[in-house]
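Just one protein chain is left out here, and the rest sit where they should.
This part shows chain A:
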Amino acid sequence: MNLHVPQPIVSVRDLSVHFHSASKIISAVNGVSLTVARGESVALIGESGSGKSVTLRSLMRLHPEKTTAIKGRIEIDGADVMTMSSSTLSAFRGSVTSMIFQEPLLAFDPVYTVGEQIIESVRRHCRLSRKDARAVALEALRSVRIPSPEQRLEAYPHEMSGGMRQRAMIALALACKPRLLLADEPTTALDATVQIQILLLLRELQREMGLSIIFVTHDIGAAVEIADRVAVMYGGRIVEEAPLATLLANPCHPYTVALLSSRPEGGLSKGSRLETIPGSPPDLSRLPEGCAFAARCKYASEACKKSFPGRVAVSPEHYVSCHRFPESA
C-alpha cells in the first residue's frame, strides 16, 4: 500500500438505489459518489426525500434485498460491500462500521436491558467471554459519559431519558471499536440543550478513537458543529460538496444558496421576509430527466430540463453540479 496516499475509509462510486413497490419505482438515490478520508467527518445535508438516509443505509446494505435494486460500488476500509456474503456482512456490521439512529427508543429492544444488548453485540463481534464483554460494555458506557454506568447497565431503555438513551446507543455502536460511524439524524429528536451535548460527545469520541463519521442531518447548524466536509443532496444526487467553511462562505448551487438563506438566523431583522424556495421537493417516482431542482430554480434554463449537469470543481475540493457552472470552464 502506498503510504503517501492513504486509502480512504469510504469510497462510493455511482451508487443508485431504487425501491420497487407494486405500482411504481421510487428512485431514491441516483448516482452518488462520495469519498471519506480516515478520521474525517462528512455531513450529508438535505430535506426529507433527498436520499441522504437511503445512501447511508446502503453503506451497510440495510435495505430489504427483495424490493431494492442497488447499483454501483461501495468500498469500506478496502472491502467491497456489494459482494459480501451475508455472514461476512454481519461480521462487518458493528466491527468495521456501526450506525446510530434518530430514535433510540425504536433502535433498542425494549425487553432487554441496555447492558444485555451491548454485551450481546460485543460477544458476537469481538468473541469475548461474558465477563470480559461486560467489562467492555461498562467501559463503553463510561466513554460516553453516562453517570453511574454500573447501574445503567441494568436499566431498560424506557427507564432512560432521551439524551441518555442516545448516549447508550452511541456506546452500543462504538463498543467494538469500529472505524466508521454512520449517524442518521442522531440529534433531531433531542432538545437543543441535549443536542449540543451529543454533538460535543461525538466530536470528542471522533478525536479519541480516530473515528470517521458520516452524519446525516437536515439541520445545517448541527452540521456546522461536527462536519469537516459537507455534501448537499437533492433528488437523490449530491449537488454540491465542499469543506464546511468553503460551503458556508461561498455556496454555489442555487439550492444550497436558498437553503442557507431560508434560515431565520439571528441577524435577520423583524418583519423582513424569509427567502423561500417556491414549490415542494420532487416526486421520487417521477423524477425529471434533467436537474431535479430545475422546477424550483430561478436560474433554470432549457438545458437544465434536458440533462443532468456534470460535477465541476469550482475550487480545489469544492464541487458543484449545476449548468451555471459549465464543465469546460
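Definition applied: a contact is a pair of C-beta atoms (placed from the backbone, for glycine too) under 8 Å apart; a residue touches a chain by one contact, two chains touch by 3 or more; residues count from 1.
Definition applied: contacts and distances are computed from a predicted model.
Colleague: Pick, from "Ornithine carbamoyltransferase", "Cytochrome C550", "Glutathione import ATP-binding protein GsiA" or "Branched-chain amino acid transport system permease protein", the protein name that UniProt gives for the chain of this complex that is not shown.
Modeller: Its UniProt record gives the name "Glutathione import ATP-binding protein GsiA".
Colleague: Which residue among A:E154, A:D191 or A:E327 touches the omitted chain?
Modeller: From the options A:E154, A:D191 or A:E327, the contact with the absent chain belongs to A:D191.
Colleague: Which listed residue, A:S161, A:S301 or A:S315, touches the chain dropped from view?
Modeller: A:S161
Colleague: Of A:E275, A:E289 or A:E327, which sits in contact with the chain we cannot see?
Modeller: A:E275
Colleague: From the list A:M169, A:I220 or A:I238, pick the residue that touches the absent chain.
Modeller: Going through A:M169, A:I220 or A:I238 one by one, A:I220 is the residue touching the chain not shown.
Colleague: What residue numbers in chain A mark contact with the hidden partner chain?
Modeller: 47-48, 147, 161-164, 191-197, 199-200, 218-222, 224-225, 244-245, 248, 258-259, 262-266, 268, 270-271, 273-278, 280-281
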